[in-house]
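This structure is in structure tokens; I'll ask about it shortly.
As you look at this complex, bear in mind that one protein chain is not there, while each of the others sits in place.
Letters A and B name the chains as they come in the text, with residue numbers starting at 1 for each one.
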Amino acid sequence: MTSAALALGDDALILSHRLGEWAGHAPALEEEVALANIALDLLGQARVLLSMVGDEDELAFLREERAFRNLQLVEQPNGDFAHTIARQLYFSGFQELLYERLAAGDGPFRPLAGKAVKEVAYHRDHAEHWTLRLGDGTAESHARMQRGLAELWRFTGEMFQPVEGLDLDWAGLESVWLERVTEVVERATLTLPEGPRTGAWTAGAGRQGLHTEPFGRMLAEMQHLYRSHPGATW
Amino acid sequence: MTNRDWPLWEVFVRSRRGLSHVHAGSLHAPDAALALRNARDLYTRRQEGVSVWVVPSAQITASSPDERDPFFEPAADKAYRHPTFYDLPDGVKGL
């Protein structure tokens, strides 16, 4: 259970952090509120998951980069709004399917998944609505959305690498995910990126603690204050 | 209005089952689907609602303050429409 809780908890923690970086920078004031809601849902999930295996703050603030088990997808920098929406589309679709399965099972993640699946369904809905609007909006938004989808495509294969402790039909999950993403992307007048969904380096790497360069800087910022005051309570 | 400016929507929230939707405020959104979602995020993030309506502000027809007197004053002298207008003897039940 430990590695599964860390994998899912780190996904939620890191994506929440990235979404938190949007505060004060969103493209419309209404979207400030929407992005913060998603970030708060994810942070709530992360706290439950990390607390299943230890002290949430020690896990978040004292682990080194190589000890994090999140997907490389969620640590990618925000980029423009289309890039962020592409990341949300890929990840929330995966997370919804995953939590649906976990909520239906009888494992230790059932209580969390049962609650979180409703939150995540809303995140997926948000991502889909924006994918449609950006894809089928203006020529500029179409080009940006297409680019966002393409840039993150190679990080999507990793989502379906089996996670120790989660007994799931990963291949089945992947084909449903692919079908749904394809449907939305085509409805948005966009094309599904071609090219590999994993590379030799990226295949399952985040789950093994191999991350991308921006992640180290992100952690440095996130952990700095906590680490500067050993033993302090906040 | 330039193409970038989203229209204004009025938001009505039903705070719990059994109550009417009540006007909560307004917001901007490009279309109805996003207006509904923005309303959910903005006006119900502390569990203030179980149902939300959004209406384009431009679609609301309102009575004008200039018509206040002809609209609403004629109702003032018709106290017989209210149950308290009627005196009943003590001890009458079921009324």
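We take it that a contact is a pair of C-beta atoms (placed from the backbone, for glycine too) under 8 Å apart; a residue touches a chain by one contact, two chains touch by 3 or more.
Convention: contacts and distances are computed from a predicted model.
Undergrad: Can you work out the missing subunit's protein name as recorded in UniProt? Choose among "Cytochrome c-type protein", "1,2-phenylacetyl-CoA epoxidase, subunit A", "ABC-2 type transport system ATP-binding protein" or "HPr family phosphocarrier protein".
TA: Of the names offered in "Cytochrome c-type protein", "1,2-phenylacetyl-CoA epoxidase, subunit A", "ABC-2 type transport system ATP-binding protein" or "HPr family phosphocarrier protein", the one UniProt assigns to the missing chain is "1,2-phenylacetyl-CoA epoxidase, subunit A".
Undergrad: From the list A:81, A:94, A:155 or A:215, which touches the chain that is not on show?
TA: Here the residue in touch with the unshown chain is A:81.
Undergrad: In the complete assembly, which of A:132, A:149 or A:163 touches the absent chain?
TA: Among A:132, A:149 or A:163, only A:132 touches the chain that is not shown.
Undergrad: Pick out the residues on chain A that sit against the missing chain.
TA: 13, 17, 20-21, 23-33, 36-37, 39-40, 43-44, 46-47, 50, 56-57, 60-61, 80-81, 132-134, 136-138, 140-141, 144, 221-222, 224-226, 229, 231-234
Undergrad: Would you write out the residues of chain B that touch the absent chain, in ascending order?
TA: 3-6, 8, 25-28, 30-34, 36, 42, 45-46, 53, 62, 64-65
The definition used in the following text is that only the chains that are shown with their structure count from here on.
Undergrad: How far is the middle of chain A from the middle of chain B, if each middle is the mean of its Cα atoms, in Å?
TA: Between these chains, centre-to-centre, one finds 39 Å.
Undergrad: Residue numbers of chain B touching chain A in their complex, please.
TA: Its residues touching chain A are 6, 27-30, 33-34, 37-38, 41-42, 45.
Undergrad: Considering the complex alone, what residue numbers of chain A touch chain B?
TA: 28-30, 33-34, 37, 125-126, 129, 133
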